[in-house]
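What follows is a structure written as structure tokens; I'll ask about it next.
In this view, the complex is presented without one of its protein chains, the others remaining in place.
Our next item is chain A:
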Amino acid sequence: MAEVVLKKVVKRFGNVEIIHAVDLDIRDGEFVVFVGPSGCGKSTLLRLIAGLEDISDGDLMIGGKRVNSFSPKERGISMVFQSYALYPHMTVYENMAFGLELAKSSKEEIRKAVEQAADILELTPLLDRLPKNLSGGQRQRVAIGRAIVREPKVFLFDEPLSNLDAALRVQMRIEIAKLHKDMGVTMIYVTHDQVEAMTLADKIVVLNAGNVEQVGHPLELYHNPRNLFVAGFIGSPRMNFIETTVDSATGDTVTMGLPGGGRAVAKVDGARVKSGQKVTLGIRPEHIVLEPAESMVTGKIDVIEQLGEAYLLHVRLADRSLVTAKIPGDAPQKEGDEVTLGFDGALCHVFDEKGSAVPRIIAAQAA
């Protein structure tokens, strides 16, 4: 039993409030990822849970107990840092055993715990090495090993893969996912990398400027972002936003004019908007096709980016705004060509003036 519950948790540094009354429910054994842009407070929130920072207001419960005044150790957490935070003068073995020396009585027990963790993380041949003689990936594995041996109730990761190169990052991501499956403990993971968030999380918490913008399953966030911020943050390349006004709104259809004479027929709740209202249309680059459709807009190609498996067309519309389309294959077009971008109304998102999403009629297909 190690669910983590935050109730109106506030963090102030002096007079500046960094975290604004965050409520959060994390179930036992869940893998939760905090994402957000730099400075959104995701690391601070993690440090509040870890006990490295004092909670200014509100309650933090771990396993049903209020732990605001508990030390990190009493909270039963362990943490993996971005910089690994290994003790540079200790061998891999000593690094992993150091935290156990007080808690466990016998040397034999410590040896067993360390060897077991080393086995899981394939560190056994490295136990006598110093951190400076390890690669980045190995160091991070030692840091994870040091966290494992303590048998924590809650595992905290603070951007653990940020210092690794791309290939290692993918490999470690898979290892962490496997570790979570094998250990079944609650894990809280902070990252600014949305691929890590999408692939690892049971539940993503999107943070912005110290507020929780949305909490949900990764695909729920992808298909039904609650507001402009989440819509723009989840998905790469980011969702296109086109400012427009509502032409007509009926039961399940909202029609909007687009720059250069195009139009969009979105399958969203028509009762939520009126004709003439200013809205923002959202359409993901991967949902655009190069054929005329019921919803379409024309423009001139500004830049083409070839990715190999697909290409990105950055298209300048009549009002000078840019729309990005992601099309499979190699680009036959040239920069400067006129193109027609078509899209399915069922895949459109509409946001009102405050940035809140108008509920979609055909919700998350895959959720």
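Observations on the model:
In the analysis below, contacts are C-beta pairs under 8 Å (C-beta built on N, C-alpha and C of every residue); 3 or more make two chains touch, one makes a residue touch a chain; residues count from 1.
By our rule, contacts and distances are computed from a predicted model.
In the listed set "4Fe-4S dicluster domain-containing protein", "Sarcosine oxidase subunit gamma", "Multisubunit sodium/proton antiporter, MrpD subunit" or "Sugar ABC transporter permease", the entry agreeing with the UniProt name of the missing subunit chain is "Sugar ABC transporter permease". Considering A:Ile55, A:Ile77, A:Ile288 or A:Ile327, the position touching the chain not shown turns out to be A:Ile77 (whole complex).
The hidden chain makes contact, of the residues A:Ala21, A:Leu52, A:Val170 or A:Ala346, with A:Leu52. Although one chain is not displayed, chain A still touches it through residues 50-52, 71-74, 77-79, 81, 83-89, 98-99, 102-103, 132, 146, 150.
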